[in-house]
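Please read through the structure below; I'll follow up with questions.
Complex shown without one protein chain; remaining protein chains in place.
Presenting chain A:
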Amino acid sequence: MDKRCISVILGGMLLRLLLFTAFPSLPTLLGNRVEISTPVTSFKRLQEGLFLYTHGVSPYDGGVYHQAPLLLAFFSMMPSSAMATNLIYIIADIQSTLALIDIARSGWSTKSRLHESKRKEMAWPAWGVAAAFLFNPFTIAACIGRPTVVFTNTVILTAIAKAIQGRPTPATLALALSSYLSLYPCLLLAPLVLLSYDFLLHCHSTTLLPTNFSLSKFATTQVTIYFTAVACLLGLSYLITGNSWEFLASTYGVHLFLPDLTPNVGLWWYFFIEMFDPFREFFLCVFQLHLLIYAPGLTIRLRKQPLFVCITMLGILSIFKSYPSIGDTALYLSLLPLYRHIIPLMRYSFVVTSAILYATLLGPAFYHLWIYAGSGNANFFYAITLVWSLSVTLVVADALFAVLREEWEVEGNGREGKPVVQI
């Protein structure tokens, strides 16, 4: 690791420490924001769950705590001081940065087994990617507000980093942990397996690999490992929560059935507030299936770049999952700099940047008008969530366009920089 990376990490760490110590009320203030904390990630709810858990009341027999049981066990072992908790969150962010640096240094985003970009020299160095993550205001807000989505992000980044380092089993285990923490990362399983497979084929000479090494065998092994790991984690949770499965309905059931309609930056809450009762189940199914459908499409079309499939899936999840927060968007936006070289090919960069800034600034204002000032109604905040979702959608779609176009440019000569159409 070079000096620049280390100084970026140190800078990010100091900034966070400074924010935690200089503004002691900031974590509570940010943690109370609906854009940062959702019912399934809120730190205050985690504290309530911990309190109930340490006092012998099952936190899953109630409507407040919807997070994974292992978090309870983890935090009940940690010292309960605020500083210790803050340090845990800072360490999680640093671990994420380290994983990102690993991903960036491998250069897998520009040159992989099946694809080699012609714009390689434009890619950002590792320290740049790390800085884009550590000094992203969304990432900082998510770290200071202390939602548990920070841990999910760390685990996802670790999974990707391990896959690129040619260690498929740790990658799959990390992915299993992230799915255990917040369900939706399970959609990354297919691209992650492909990513590990590509790397193994590319970097190890055929002699090192078993003679009958094939994708189907490799995938079967990894999927088995994944499900075994998830089962083990669930079994462990079963033991932690006093031999009861009720945590399943209270954690994953909440992700799936949306009983808590607290506002967030996503599209679900207002839709299901206003939904007519007979159609509620139908639209729940439609919304969940809608998320599911992107995974195979992207994986097949972008077979050459599974890393970008992972990133795009994270972007789509940050818009369309049931309880999204800006922590999810922060993860997507900090993975995009890995693809710095395709940014010139994006068509709506200016519009998208303006729209994201617009939603970021107006969101809290409109929420205040609705909830505190009483001079606006729910539609104000709803409109801003629509703008936010649309703008992130545009980023996702535009980046996807740029990557596909770049792939197409690589496939033939004389295509660079010329106007194209899709037919």
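Points to keep in mind about this one:
Here is the rule we go by: a residue touches a chain if its C-beta (ideal position, glycine included) is under 8 Å from a C-beta of that chain, and two chains touch if they have at least 3 such contacts; residues count from 1.
FYI, contacts and distances are computed from a predicted model.
Taken from the listed names "Nucleolar protein 14", "Transcription factor IBH1-like", "Gpi16 subunit, GPI transamidase component" or "Tyrosinase copper-binding domain-containing protein", the protein name that UniProt assigns to the chain not shown is "Gpi16 subunit, GPI transamidase component". Touch with the chain omitted from the figure is made, among A:Phe199, A:Phe247, A:Tyr294 or A:Tyr323, by A:Tyr294. Set against the missing chain, the residues A:Gly63, A:Pro79 or A:Pro344 yield one that touches it, A:Gly63. When the missing chain is restored to the complex, the residue among A:Ala123, A:Leu267, A:Ile356 or A:Ile384 that touches it is A:Leu267. Listed by residue number, the positions of chain A touching the unshown chain are 32, 34, 44, 47-48, 50-52, 57, 59, 61-64, 259-263, 267, 269-277, 287, 290, 293-294, 297-298, 301, 316, 319-320, 370-372, 374, 377-379, 382, 386, 389-390, 393-394, 396-397, 400-401, 404-405, 408, 415, 418-423.
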